[in-house]
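All protein chains of the complex are present and in place, except for one that has been dropped.
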Amino acid sequence: MSDLATLTLAGARDALRRKKISSRELTTSFIKEVEGARGLNAFVTETPELALDMATRADARLSRGEAGILEGVPLGIKDLFCTKGVKTTAGSKILGNFVPTYESTVTRQMFDAGAVMLGKLNMDEFAMGSSNETSAWGPVISPWRRKGSNTPLVPGGSSGGSAAAVSARLCLGATGTDTGGSIRQPAAVAGITGIKPTYGRCSRWGIVAFASSLDQAGPMAHTVRDCAIMLQAMSGHDPKDSTSAPIAVPDFEAAIGKGVKGMRVGIPKEYRLDGMPSEIEALWAQGIAWMKDAGAEVIDVSLPHTKYALPAYYIVAPAEASSNLARYDGVRYGLRVNGDDVIDLYEKSRAAGFGREVQRRILIGTYVLSAGYYDAYYLRAQKIRTLIARDFEQAFEKCDMLLTPTSPSPAFGIGEKTDDPISMYLNDVFTVTVNLAGLPGISVPAGVNNEGLPLGLQLIGRAFDEATLFRAGQVIEDAAAFKARPDSWWK
Amino acid sequence: MSVDEKTVRKVAKLARLAVPEERLAPMAGELNKILAWVEQLGELDIKNVEPMTSVAKMRLMRRADVVNDGNIADDLMKNAPNAIDNYFTVPKVVE
Partner (left out) sequence: MTNRTGKLIEGATGKWEVVIGLEVHAQVLSKAKLFSGAATAFGAAPNAQVSLVDAAMPGMLPVINEFCVEQAIRTGLGLNAKINLVSVFDRKNYFYPDLPAGYQISQYKQPIVGEGVVLVDMPNGETIEVGIERLHLEQDAGKSSHDMHPSLSFVDLNRSGIALMEIVSRPDLRSGEEAAAYLKKLRTILRYLGTCDGNMDEGSMRADVNVSVRKPGAEYGTRCEIKNVNSMRFVQIAAEYEARRQIDLIEGGGKVEQETRLFDSRTGETRTMRSKEEAHDYRYFPDPDLLPLEFEQALIDRIKASLPELPDARKQRYVSQFGLSPYDAGVLVSDAETAAYYEEVAKGRDPKIAANWVTGDLFAMLNRLNLSITQSPVSAANLGALIDLIADNTISGRIAKDVFQIMVETRDAPGAIVEARGLRQVTDTSAIEAAIDAVIAANPDKVAEVAAKPKMAGWFVGQVMQKTGGKANPAVVNQLLAKKLNLPG
């Protein structure tokens, strides 16, 4: 039996192929881990029977030498991905009993590649949040604690269940989705790796929509290589998604190990925020040094419209969400609260089904699209998006990738920021620009602060150049030699 | 631009969200904070900037005129809160 405390997805894959372990054994071990970690509230639905069934079939394929990319590997799936026959709630009461009759393209591809699903992972309601505190099923507790403290911390969000599950070693990898930073920010604060691929790389079909022009699925796992393997299975053109890119998927894993010698790494000066914690500042400086040591040329670049990204995002994303969430009306599926007439039914069902943050964003989104305000808000924000995308294009004329911190702060305590939406929104300040421009971004764990909490560095690449991010991400991973692990206090 | 209780009521109506009277004022406050914060976008001169239509720089994908879907009424009704005879139902609508 491999040691689950150090096992990586790549390691498990290799052990499975070499028949050193069976998927059933591995899956059984992880099912135990999942059951033992319910205190973290990372899983909202556990599917042990399904997992064992999938593992059995994986073992059969492995024995026939028909292994797919993820054959026999136990994973967790964010509850935003529709999974056929398995309850999919998007972290919301309004979908509390929703059982899809269909499989999202990304999970179907992963299962076709042999992946084993341990269950569905908790998340911020409809992916709206940065701390997993907006979930209708209660917050996820981070496996990490401040040195010498029992204060429960957030795992980041919205893919908080995914981050916590991977970091607590309840699965070898998890899917996430990233609309404004929802893969990278939780990956950073939970000490794992996560990549938001280029918009259009992974199909959005069957993933409950938050903001269509920004949403992208991606992997969260222990290592850069693990993410490369997972993304390989998740990617590819889907004729059911009009925004899915008809572009070939390169061999991501093959990019790893090529180093960054001779590559140019841009450092955007606008990411140096006033009042940024010195530990973040130091981490960034360390990252720059690592890149230089690895033979990269580090240059200063400017992304002048960076400061407008977050406010623009908080117009575009709620606007799209207000429309995307109109389908939850209590008629065809989901929570229904009966009313005197159909309007009453809608209003009551939606008020009872959506949580406070979701309602807030629906109202903001409805307001900014309403008559007389469209030009001032939505149109203006989309123009600013053009400027932000142009900033990146100009920067990428001078460099191959950008290096920034992932998150402006480490994990914070549950309840610390819930009363102030804007301070919560600021968690995405370094990640959201990437979504607005549709680019790929990876977060790699790079160190811990003086309280022992993980911090991440972010690499941003050109559109469809995830390969460079895996190459460079591996350089950071090697240099950082991040070995910190949360104490298993929940067991 | 700032919103008052009346505006929140109107917007909530548009969004089909029942907001209790006592929540209108606090909600107006929350929305105003966010709106005040996004107000900084007004600093930029964007007169000659084209709005982004999509970050996906590709041609709109097309499908052929082929019937390859449907006949799944049973599946569609599986999650329906009050389906009758393969119809979805709502309280009677008066036109």
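Worth pointing out:
Labels for the chains are A and B, by order of writing; each one numbers its residues from 1.
Simple rule for what comes next: a contact is a pair of C-beta atoms (placed from the backbone, for glycine too) under 8 Å apart; a residue touches a chain by one contact, two chains touch by 3 or more.
Everything numeric in this text was worked out from a predicted model, so none of it was measured.
Only one of A:104, A:159, A:359 or A:458 touches the chain withheld from this view, namely A:104.
From the options A:141, A:229, A:335 or A:369, the residue with contact to the chain not on display is A:369. With the whole complex as reference, residues 82, 88, 90, 95, 98, 100-102, 104, 204-209, 211-213, 239-243, 319-320, 322-323, 325-327, 329, 331-333, 342-343, 346, 366, 369-371, 374, 378 of chain A touch the missing chain. Residues 13-14, 16, 53-54, 56, 58-73, 76-77, 82, 84-95 of chain B touch the missing chain (whole complex, contact as defined above).
Quick note on the criterion: only the chains that are shown with their structure count from here on.
Here the spacing of chain A and chain B, counted between their Cα centres, is 23 Å. Contact residues of chain B toward chain A in the complex are 1, 3, 7-8, 11-12, 14-19, 27, 30-31, 33-35, 37-38, 40-42, 44, 46, 49-58, 60-61, 63, 72, 75-76, 78-82, 88-94.
By the touch rule above, chain A contacts chain B in their complex via residues 97-99, 101, 199-200, 213, 239, 242-246, 305, 307-308, 311-312, 314-315, 322, 326, 329-336, 338-348, 350-351, 354, 359-360, 362-364, 366-367, 370, 373, 376-377, 379-387, 389, 421-422, 436-438, 463.
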